[in-house]
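With one protein chain held back, the other chains of the complex are shown just where they sit.
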Amino acid sequence: MLVTLTVNGSLRSAEVDSAASLLTLLRTGLGLTGTKQGCGNGECGACTVLLDGEPVNSCLVFAAQCEGREVLTIEGLSESGELDSIQRAFADAGAVQCGFCTPGMIMSGKALLMRNPRPTREEIAEAISGNLCRCTGYVKIIDALEVVAKQGPVEGS
Amino acid sequence: MGQNALHPSGAVGAPVRRVDADDKVTGRARYLDDIVLPGMAHAALVFPGVPHANVRGVDDTRARSVEGFVATVTAADIPGENQVGCVDRDQPLLAGERVRYSGDAVAITVAESPTAAREAARAVALDLEELEGVFDAEKALMPDAPRVHEGDNAYLQYRVHRGDVDRGFDEADVIVERTFRTNYQEHSYLEPLGALAVPEDGGTITVYGTMQCPYYVQKAVAGVLGIPLARVRIVQTVTGGGFGGKEDVPNEICACAAVAAWRTGRPVKLVHTREEDFYRSSKRHPMVVRYKLGATRDGRFTAADITIIADAGAYSTLTPVVLFRSVAHATGPYEIPNVRTDGYGVYTNRQTTGAFRGFGQPQTIFADESVIDEIADTLGIDPIEIRLANCLAVGKRTATGQLLEESVGLPETLEVARDESGWLAKRAGESARAGSDGRAEPGGASRPRERFLRGIGVGAIYYGVSLGAKGLALDASGAHLNLYRDGSLRIAVGGTEMGQGLLTVLSQMASDVLGIPVASVHVDHVDTSVVPDSGPSVASRTTLMTGNAVIGAATKIRRTLAGVASGELGGAPDEVRFEKGRALSNGKSIGIEELAELCWVRNINTAEEGWYAAPESTFDDNGQGDAYAVYSFATQIAEVEVDSRTGEVHVLRMTAAHDVGRVLNPVTLEGQLQGGVLQGVGMALYESMKTDGGVILTPDFSTYILPTSLDTPEISCHAIEAPYSKGPFGAKGIGETPAMPGAVAIANAVAHATGMRFTELPITAEAVRLRLAQEETA
Partner (left out) sequence: MPIAHELEYARPETIEEALGLLEKHGSGARPLAGGTDVVPAMRDGNLTPEIVIDLKAIPGLAGFTCDAGLVRLGALTTFTDIIESAAVLEHAPLLHEMAVTVASLGVRNRATVAGNICSAVPSCDSGTILLVYDASVHVVGPGGERAIPIADWFTGPKRTALGEAEIVTSVTLPVPSDWHGGAYVKLGRYGGEDLAQASVAVLALSDGSCRVAFGAVAATPVRAPKIEALLGSADLTDALIEDAKKLVSEETSPIADIRASREYREHMLPVMLERGLRAAARRRAGGGPAYGTRHI
């Protein structure tokens, strides 16, 4: 079936199986491979994208359910080629190791900061608690998001 | 992070930003499953559904009718040898005759999509004659236990025998003996296993994959295809975590993809789902460790008698190297004159076990560090004092009789962790045992014990860096450096980046040797066609081995440049300095890019090979010898609060002090420490892959519990620098040690808080609560 939706600000269409997930649509249908599949069951958060501004596990959303809706993926944060403030903070703070959780982690952080520009460390930890990371122990990820919060509002907030 | 002052003048030691960070934060980094090739087909594995059976037939009639079906590959289709055993040759790639565990692949299906390939795999009918299985290493030792292979289930034994153990126990005033048990721990790297095999011109094949050890994969692929190594090229893709789990298992994944590609003539991708990954990948060995330790009244250890039973699972895989390390290190980082350690590797019909950060040591560390605390308690000696009194130091000998001549920062790690954690005050007296925040049950009925119990505990460890005496034969690493005419440098190495930051620290090293900015250096992921076999990226050896190879090659280039520079500037070639992009000599300077251009104009080679071989190591029949060239040391201290009503253990704070030889990059080091600490928390409190008769009961992250951001304690990291003369800039390996002492430090803290000693991990809320209940009724 053909699904048409707005991805990172552009209207895109892709032909997918009726059973395909939003994750499959993004990765296979549109070639946006920045969003990762770590479990396929909504348990690891690596596939987190923003659907109409809200973080969702894209592996749990049927592609068909996204007809006409708006999706923001990791590729949409730095379209101009410049890193956005969260990406820069992750890179600077050492919040990246193997990098596989990073896109989903950044999208969860983005959603938090759009909604709550001045979160506490506890609120940050809560907001990313559905995103598993096996490398960092989360400390530097929380550090990075705290740095961004202190810089002022992020785009989209 | 606290660290000793060794002030960096160049890139080494500075908090250089990761060179791969931009790719990873933008989603540009290309992991295996991100690669799509024209004409690519997809593979899936046919699982047996039972753990032990004879295979009588494979019928793919129904699979052929699945839309998009391409091919079925069985053992009979393997052109070379149906064998991927890494150390022992006991493991067929496809179980054509006999299934030995539920993750054994009987066949491979190939189709136009991953979905169709899996549907086809499910449609393959297997005719299996089920056999009785054995699912417990101790039961597998019984004479009447079903045999997993032809020989005895107890197929492997190592020992370390030193001194006179009986006399040592006679000299002891106190002896503690306990049996400890640990279960499977799953690596849970976020990127599942995967491979993409591409048949290419000239009868060659290229296999891309997520992996730690491309040269192992090269050998496995060449073997199953029956073609020479020269026709097999392995390219490591950006790798989403390893922790040991991508050491040998990628051999199997890549070989499956290769056989399927060879058979179909098409590029074939094989990517595991998370559940398949649980079934197929190796785990941390479940171990039973019987530990007996004697000490004199003043706290001097006199003898240790240790038996280790390691569940190898269905195939030997890396158990020989892992068990060697367990046995060699079983006494912990202490000088004990009389030692008898016997370790057994045992086959069962369960998931295979292999390398996992710590490599066979966290299980024995749990035993030795627990027993030491009990001895200290019995003798009324502070746990850190008793460790300081017995611990290894320069001039002391390990259990294998190895004299330590340099780079032993263990005592300092104990002292720094003690002081930074506020150990003495927190350990002292009963006041430490109740929460100081006055939290109490509302209603305040009188209670037999405080609701919240606080405790502090310690664990200390040592880790032989690199492969040691019983590693696979090759313990050397190569590098290929090419300085271009514009002064930029491209580096190819044989060691893999899996998230730990290798590409960054190698860039820093080359930058310092050649005086060029880190931004002028690019390091590639491994391509086996470029760099000679460099062994595996395991055992905390990569920074050391690959780093030395890079430094070797960079030094050759520097020598070339120095010759040209001295000709241009005057002065002796060996007095030319390289700093900030310039060569300095005779009071004058010239840019590196100008020197590189001059070389190009004058037909002077600026590409060089580096090669570094590990110092020789030895291990005789009694386990005596210089088992490893050098050791890394660490101490971690855990502070916990136990809720006596629910049994929940909250880790409040971890203090980690690690002797790393030399800090190469404080940010990436601290990140590795923090991540390792949390893996230790997971092992201590949450992680346990449960199985029943070969079925995994916890094959996903809903049932296999990993620590989340809400489970991370405060982590205080401290680097101790006891430089290693043969290490790159004095550095030693740091990959494994962060994940090693934490679990037992938590167990010791729980013992301090509750007075109860746990001999099994994980220490779940349930385990604590039920023990407390037993005590309350007793």
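Of note:
For reference, chains read A and B in written order, and residue numbers begin at 1 within each chain.
One rule holds in what follows: a residue touches a chain if its C-beta (ideal position, glycine included) is under 8 Å from a C-beta of that chain, and two chains touch if they have at least 3 such contacts.
Just so it is clear, the structure is predicted and the values come from calculations on it, not from any experiment.
Touch with the chain that is not drawn comes from one residue among A:A20, A:L72, A:A89 or A:M114, which is A:A20. Of B:R28, B:R122 or B:H161, it is B:R122 that touches the chain left out of the display. Of the listed positions B:T708, B:T737 or B:T754, the one in contact with the omitted chain in the full complex is B:T708. Which of B:R159, B:R231, B:R653 or B:R769 touches the hidden chain is settled by the complete complex: it is B:R769.
Touch with the hidden chain on the side of chain B covers residues 113-116, 118-119, 122, 442-443, 445, 643, 645-648, 685-686, 690, 697-698, 702-703, 705, 707-711, 764-766, 769-770, 773. Those residues of chain A that touch the chain absent from the view are 1, 17-21, 23-24, 40-42, 45, 48, 51, 54-57, 59-62, 64-65, 67, 108, 111, 127, 129-131.
Operating definition for what follows: only the chains that are shown with their structure count from here on.
Those residues of chain B that touch chain A in the shared complex are 15, 17-18, 20-31, 33-34, 36, 115, 187-192, 238-243, 273-274, 498-501, 667-668, 670-672, 674-679, 700-702, 706, 708-710, 712, 715. Across the interface of their complex, chain B is touched by residues 17, 27, 31-41, 43-44, 46, 73-75, 77-78, 83, 87-88, 90-94, 96-103, 106, 124-126, 128-142 of chain A.
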